[in-house]
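Okay, structure first, notes after.
For this depiction, one protein chain was excluded, whereas all remaining protein chains were kept in their positions.
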Amino acid sequence: IHEPLIFETGHVATTGVDVEEPAAFESRLGGHARKTPIDLPGLTEPETMRHYVRLSRQNYAIDLGLYPLGSCTMKHNPRLNEKMARLPGFADIHPLQPLSTVPGALELMQELSHWLCAMTGMTAVALSPKAGAHGELAGMMAIRAAIAAKGETRHVVLVPESAHGTNPATAAALGYKVESIKAREDGTVSVEAVKEKLSADVAAIMLTNPNTCGLFEPEVKAIADAVHEAGAYFYGDGANFNAIVGKAKPGDLGVDAMHINLHKTFSTPHGGGGPGSGPVVLSERLAPFAPVPFLRADGTLVERADEAGEGEMPFGRLTAFHGQMGMYVRALAYMMSHGADGLKEASEDAVLAANYLKAQLADVMSVSFPDRPAMHEVLFDESFLKGSGITTLDFAKAMIDEGYHPMTMYFPLVVHGAMLIEPTESESLPSLDLFIATLRDLARSAREGDTARFTEAPRLAPRRRLDETKSARKPVLTYEPPAPYQEAAE
Amino acid sequence: IHEPLIFETGHVATTGVDVEEPAAFESRLGGHARKTPIDLPGLTEPETMRHYVRLSRQNYAIDLGLYPLGSCTMKHNPRLNEKMARLPGFADIHPLQPLSTVPGALELMQELSHWLCAMTGMTAVALSPKAGAHGELAGMMAIRAAIAAKGETRHVVLVPESAHGTNPATAAALGYKVESIKAREDGTVSVEAVKEKLSADVAAIMLTNPNTCGLFEPEVKAIADAVHEAGAYFYGDGANFNAIVGKAKPGDLGVDAMHINLHKTFSTPHGGGGPGSGPVVLSERLAPFAPVPFLRADGTLVERADEAGEGEMPFGRLTAFHGQMGMYVRALAYMMSHGADGLKEASEDAVLAANYLKAQLADVMSVSFPDRPAMHEVLFDESFLKGSGITTLDFAKAMIDEGYHPMTMYFPLVVHGAMLIEPTESESLPSLDLFIATLRDLARSAREGDTARFTEAPRLAPRRRLDETKSARKPVLTYEPPAPYQEAAE
Amino acid sequence: MRYHPLTADDRALMLRSIGVDTVDDLFTDVPAGHLVEGLLDLPKGRSEISVERALSRMAGRNRAAGAGPFFVGAGAYRHHVPASVDHLIQRSEFLTSYTPYQAEISQGTLQVLFEFQTQVARLTGMEVANASMYDGSTATAEAVMMASRLTRRTRAVVSGGLHPQYRDVIDTVATGIEVAALPADPTNAEDIAAAIDDTVACVVVQTPTFYGHLVDLAPIAEAAHAAGALLVAVFTEAVALGAIEPPGALGADIAVGEGQSIGNALNFGGPYVGLFATKKKHVRQMPGRLSGETVDADGKRGYVLTLSTREQHIRRDKATSNICTNSGLCALAFTIHMTLLGEKGLSRLAHLNHARACATADALARVPGVSVLNDTFFNEFTIRVPGEAERVVERLAEWNILGGVPVSRLDPSAPGDLIVVAATEMTTEEDIAEYAEVLGGLK
Partner (left out) sequence: MRYHPLTADDRALMLRSIGVDTVDDLFTDVPAGHLVEGLLDLPKGRSEISVERALSRMAGRNRAAGAGPFFVGAGAYRHHVPASVDHLIQRSEFLTSYTPYQAEISQGTLQVLFEFQTQVARLTGMEVANASMYDGSTATAEAVMMASRLTRRTRAVVSGGLHPQYRDVIDTVATGIEVAALPADPTNAEDIAAAIDDTVACVVVQTPTFYGHLVDLAPIAEAAHAAGALLVAVFTEAVALGAIEPPGALGADIAVGEGQSIGNALNFGGPYVGLFATKKKHVRQMPGRLSGETVDADGKRGYVLTLSTREQHIRRDKATSNICTNSGLCALAFTIHMTLLGEKGLSRLAHLNHARACATADALARVPGVSVLNDTFFNEFTIRVPGEAERVVERLAEWNILGGVPVSRLDPSAPGDLIVVAATEMTTEEDIAEYAEVLGGLK
């Protein structure tokens, strides 16, 4: 299954699009007309179809099987949502056409905002962030603006060591000094550890809850109180919100800002790495600082900072236009389909599935934090592989040969050789059981010293292990024709 | 890749569709309400998606590679056509809503009729036949009606031995006695052979042109004249019309009726075996006998025989409603996209590709009729395998391991171990060259006695060779639960 | 042309390899003077934008079912098709594959057809089903011919409750069979049993009838069997079988019907999917393709097209039918939708359909001058209106209400004041209220 690159099969004179030839006219390009050839090969439509259909078959996907990537939430993507997002009234409207011609779009955004606020128990939402990390930026900027509005300056952001890499990256991007908080033995953060670091220089804590070990932080409320007492803000990373929708509200727990990954919790498709969408819900204290564009409660859209009214202090703009409308439609379709009851059931089923895996695998793999209930994902470490010569990476690659996508590996960093498994609510019991049986079989193989099954894996994938070092050392990032062709072209 | 049946994984209490519960009401089912359980298992939506996506991957398809099934015309299926057929104005209209509410549908049918008549040089078209064989039935019924209208009775239909099996089956279904005509050495039918069989008892000849050996019948005009002189009609099987669109018109050649496989010539997708669509074009002599529903030149639709006007003598109705509207839309989109120039180019490229294969393979495989130009397909026989112990079937199965769908095997019956290859105009030159290289390599293997490569094939398919005899002897046509389950259910 | 990969250079190279100068040198067998200079009366190729505009314009001239109240049925029904169904049938591997002649690389299609056959058999209460026919009407005609082959008799009694166009198709297609059609039957009063004698190959009965009535098949089956005839049971609304006793449980020998209701759009009448089921003992006289379970060389379960000795590509003029193509993709849509529904979903869907139809019937019965003819029905019934039905339907359409099918449009011999009215899960209370109000206001 070697599929050539389009640069190897296409020609610059070939096209798969018939374009009408206009009548002669006077060009207004001035002296700017292109003289440099582009060297962009084309393919006809049948060739294009075949090339990309064939390429697609070299991908794993949630539609093909269980995709247990912890923290990534690979759940079912309903096709209804794709259909809705393609309605001309959503897909074929321009962000800058008169607002009077898009009342339905504003209605949808307002409806989505209502659901997000109701689920999180928060006051306001900034819809425009383009992805989770962008949402973090939005939330932290709102915090920075709120602090500035009080006439304060604070320089430190506290981040538990189990946090997603985007947390410290975001804080650093805003010029904050990042201070790490160690987790306890049981994988959670203690209020004492937080208090130790709190000071008048601390702007915020960024806490993921449920955390990246798949545990609900039991002291979250106390931590929030302590943080607030210190005049700081509580940023909640919402990447794992899917575990608690309909079960607990971040707003009740003291969160001031939290981004919501629509592509995780509300199932907008990941598309091989995006697009995402990361609306940020804000507490009453932070609501005034939401960036433009934002919707007022009366449904009017504030597009520019100078349009802001009394008590509105937008910290700026994060992106052109209104954000990821296409994702809003999908997420709202998902929410309406589930409803309050279905959303709660989704959280419960996801948690149930993770704990079932944990229970069924605890005797053959090492559960990192066995004493607390797992939430929607369960963390293992490589101690059960000790002495086998098999690493987490090897174990993961062996899963590929069994027809599975591996779990998240080596994250979080709090345990050695982490394996973070998130089954989601989309798997049936037979599917979970088959997955458990497969993992048990692999664990048995590892125990019995069948090392080759792991170190040689994958054998049944479109490619065997790929040399990442070579790629990083001498990166080849664009296609360059082989030398003879170059000569011929010269 | 064993994918269980839905009957093995689903449950009657599981559903992937949420249905609203109506308020209580008084049933009008009388005593007819269902008492017998149906035993229809359901799956939730994520399970359903995965099941059918996984099943789909056990199919070969034109979007995956060259599909050289002679006489079946597996060419590119433009997605524009799928999109057009799904416009609510075409997909969401009812065949029995008032005609005043569907002028666009009638316009489309009239436009399609215009294209079909213009391309074939014929007078009228009956759109309603549901597939090629159904079109044959329509054409032959029109002929029968025309003969009856003249007060004659004729009992014999002439069919060359190279004809598609549907030809004699159709004639027989109408009560005709089928007489076979032998082909000449060169694969074509001679006017003499036809004349020998002609008599006052002959109703029609059914001739495929280009014929199933991939040859244009050089004496077609003389045959038509002879048939007409005998008071009989010339039925043209249009399965291979794709070779001559824009190059020759059946009407000019004396054809009285010809069905057109929209799914072959005009690329409506085959969908694993249908739906097809087989409009029949009719000569002036046969036009009055078109079945209902038919469109008059003025665009009015005649739905019932009793609505027929002067000179209109519909022989009846072949199907409820108006035929395959969904296919009409796709075919017209195809025609409009190609236009007169593109349609001609398609025929030429298809013929060119077939002759190129013939030229490149003539030295290693046996071309059955080397002396005439091939049209859109080229016929080989198994003489090049003589003595190797390898059959056409083995050769075909070995192609599967090379990533190709085999050609049409053992058809037509006029040569031994026929291999009928139709590359179509959708293949690029590199694609044709790779196919040629593969066939040459296989032919070399066969010559060199690497028998296992053939008799053991396929090895790389989702299944190895399947036992057809077992299936025919003791047919298992529906799923029956294994005995223990049955007991449990009792 | 965007669909043609060969370039001018490719063509030149290929011509050289073949050893001819021009492509017309490959068309030398076309009789002199008959090679045409292109299609001069047809326009040139157009861009995708242009084709899309032209066809969208035509589509825009049609009143889509979803554009307002809609009560048209009579053999085709507007149901909701889950988005996942249409998505799945467009997978390249399903959409662009051929008839599964090479079983080893067609297991996707073959297993789907096997599932389809099982679903259809269970739904109809029969033992076996084929892999689909063109549509319900052609399936019915094939059933009559099959019954004739089985009984070696050449008379068919056809109920007056059969869809008039189905009757026309039998009349047209069943060569050599004398069709005794009972009078059109808007009131469900016919005595079919009385029309059966021992010259009869089969009796063809639709339930729910064209007029919506539910028919008790059991006594008819008994009468038919007593006379050595077969009962061909017909249905045009597959969803009904979620709510009523299936033909198999009532003695039918062959059950045929239209499967469009499940998974398939209205499409102005096609493509649809004919369902065809019968008893095991008749399977070798059944027309159409069959997918059968078997094993491969390694003993793995798999599926093949089977019993093809019945078919035309093997048997030629001895085939059971001239049918070659089936409705594979529509059958796939049926199977996926049915899998999503399952028994629970189908039952609920049928129940909801019935509820909506009852509400519609009640509302229309309250309109002065309008009466409902049916005592029993599923999701469709017949009303009598004051005045000419065809005109009433046209007037309603002017009010953007598609109110049903005038019986006289299909059967000129029927009374001129009858409309067949259907409701489904797509019918809203607002639709019903609007229909009743406008119908009541028509002068």
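First chain written, first letter: the chains are A, B and C, and each begins at residue 1.
Just so we're on the same page, contacts are C-beta pairs under 8 Å (C-beta built on N, C-alpha and C of every residue); 3 or more make two chains touch, one makes a residue touch a chain.
All values reported here derive from a predicted model rather than from experimental measurement.
Colleague: Using the contact definition given at the top, list the shown chains touched by the missing chain.
Modeller: A, B, C
Colleague: Out of A:355, A:383 or A:438, which residue would touch the omitted chain in the full complex?
Modeller: A:355
Colleague: Among A:299, A:373, A:389 or A:449, which one touches the chain that has been omitted from the display?
Modeller: A:373
Colleague: Would you indicate which residue among C:44, C:80, C:318 or C:391 is in contact with the undisplayed chain?
Modeller: In the complete complex, the chain left out is touched by residue C:80.
Colleague: Among the options A:238, A:288, A:326 or A:417, which residue touches the chain absent from this view?
Modeller: A:326
Colleague: By the contact criterion defined above, which parts of chain B meet the unshown chain? Give residue numbers in ascending order.
Modeller: 11, 13-20, 43-47, 49, 53, 78-80, 82-83
Colleague: Determine and list the chain C residues touching the chain excluded from the picture.
Modeller: Counting only chain C, the missing chain is touched by 2, 48-49, 52, 80, 82-83, 87, 90-92, 340, 425-426.
Simple rule for what comes next: only the chains that are shown with their structure count from here on.
Colleague: Compared with chain C, which chain's mean CA position is the farthest off?
Modeller: A
Colleague: Taking the mean of the C-alpha atoms as each chain's centre, how many Å separate chain A from chain C?
Modeller: The mean C-alpha positions of chain A and chain C differ by 46 Å.
Colleague: Between chain B and chain C, what's the gap in Å when you average each chain's C-alpha atoms?
Modeller: That gives a centre separation of 19 Å.
Colleague: Using Cα averages as centroids, what's the distance between chain A and chain B in whole Å?
Modeller: So the centroids are 48 Å from each other.
Colleague: Which residues of chain A are in contact with two or more other chains?
Modeller: 18, 44-47, 49, 53, 78-79
Colleague: Could you list which residues of chain C touch at least two other chains?
Modeller: 1-5, 7, 45-46, 48, 50, 82, 84, 86, 92
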